[in-house]
Each structure stands twice: as structure tokens, then as C-alpha cells.
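Excluded from the complex is one protein chain; the other protein chains are retained at their positions.
Moving on, here comes subunit A:
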Amino acid sequence: MLQVEGLTLSAGGRAVVETVDFTLAAGEHLAVIGPNGAGKSTLIHALIGDLVPTAGSIRLAGRALADWPVRERACRVALLPQASALNFPFTVAEVVRLGRGPHASGTVADRDIVTETLAASDIAHLRDRPYTRLSGGEKQRVQLARVMSQIWRAEDAGDRLLLLDEPVAALDLGHQRLVMRQVAALADQGVAVVSVLHDISLAARYADRMLALRDGQTIAAGTPAEVVTAERMQCLFDTETRVITHPDTHTPVVLHG
């Protein structure tokens, strides 16, 4: 569904991401990990068409990303940004409804989708509150609900891609789990997911595959068990760690050394 080949992205004459390759099938979740400044967010922004590749290609459903009309692309690709600039007192439901903007699915269907995504993000009780009065974590969940409403229904668009830039950075432990499970539920319905996550253990728990970047270079790519090793954490983050296997999920868990 998503094919990235030899992708190179430059800013100010310097390559921020260099010759990254991966393919993603419907329903797969790829987690991108790496230290600050490794090019993770840059990669995400290229996948939604904000940045033009210096070299290489991004193909969505067999068609070059740049060739998609913006509106049709918006029906298929949604991005949860790190932070939001919204400072007008929209109600929570109004913010989430904005995600339905690219679709012409009608008021009734849109209202149902807003209700469903609010429930999925555990913010149904905030429905009529002004967005500007929410806490950081609540705002993050409202934005997630907005982004999910954009790609909620398979009948709107078959090939759907969800991009998450640090989706759980502002959330408490319980809501981190809730959000990641909701993302997994979307993936089960055929949505391909690319996420940037700083919590390696969380990424390993929920992603099908991982991509480790440092200075824009691919350090490792593969299943969580293949990517997450103590040596690789040393190489990526320049710090001592221990990697153990979770007794229940059998996914790698990173402990501080």
C-alpha cells in the first residue's frame, strides 16, 4: 500500500533523511525510533506530502504521492501532529468534526463518526467543552479523535494511512495504552500506521515492524525482536540499557542500565 524507495530528504543543503526504504501493507504498523534529530518527524512529514523528496520516491496505493489531488489524499492519509496551534474556543465535538472536512459523507454520518471517535479516545464526556480549556493530554486525545475521524470508515476510502508523530508524549500510562490499543484496532480494519515513538518498549509492544534511524541513516529495520537489542540501543542513544523479554507479550522491553 505504501512504498518508500531510496527516500532522501534535505533541508538547507544537508541530507536529513538518507536513502530510506520500506514498504507497508494494509493493516501493518511501522514504528520509527531513534534519537532526537534523527529525521523521524521529517520522514513523517514527507509521507503526507509536506516535503518534496530530494531523491527516491513515495508511492501510495501504486500512485506517486505528489500525483494525488490534495482532497483525495486527505481522504486517505491523516497526520497527528506533535503539537497543535488551535487557540479558538471550538467545542471538542467541533474540532473532531473538522476531520470530516475532506469527505462528503453528510451531516448524519459525520455526527455518528464524531461520537464513535470521541468514545474511542475516551473523551465523550468532554464533547461540549471548549478545546482551549483542556489539559495538554486531553487536547492530544481530541486531536487523535479528529485524525481518526478523517480515516474512520473503510467505505470512504479503501487505502488508508495513519501517521502519528509522538502520539502518547503528553499522556498518562492508562491513556497511552488506550490510544495504542485504539490505533491497533484501526490497523485491524486495514489502516496502515507509521508512528514515531520515544518509548521503545511501547513501540515494540504494538508495532509489527520497526525502523531505527540515526542521523537520517537506517541503522536497523525488521521485527521488534530483531531491532531492539542492547547493542543497538547503545548505538542509537549512546547510553547503557538492558533488554529483556516481556513475560506475557514476549516483546522486547528496554530497561535503563
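Keep in mind that, in the parts below, a residue touches a chain if its C-beta (ideal position, glycine included) is under 8 Å from a C-beta of that chain, and two chains touch if they have at least 3 such contacts; residues count from 1.
Keep in mind that, in the parts below, contacts and distances are computed from a predicted model.
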Look at the options "Membrane protein", "Nitrite reductase small subunit NirD", "Cytochrome c oxidase subunit 1" or "Permease of ABC transporter protein" and return the one that UniProt uses as the protein name of the missing chain. "Permease of ABC transporter protein"
Looking at A:Ala15, A:Leu98 or A:Ile219, which residue reaches the missing chain? A:Leu98
Based on the whole complex, identify which of A:Pro89, A:Gly136, A:Gly158 or A:Gly222 touches the chain you can't see. A:Pro89
Out of A:Gly34, A:Pro81, A:Gly216 or A:Pro252, point to the residue that touches the absent chain in the complete complex. A:Pro81
Taking the entire complex into account, which one of A:Val4, A:Val17, A:Val32 or A:Ile48 touches the absent chain? A:Ile48
Write the list of subunit A residues that the hidden chain touches. 48, 50, 70-75, 77-79, 81, 84-91, 94-95, 98-99, 101-102, 130-133, 150
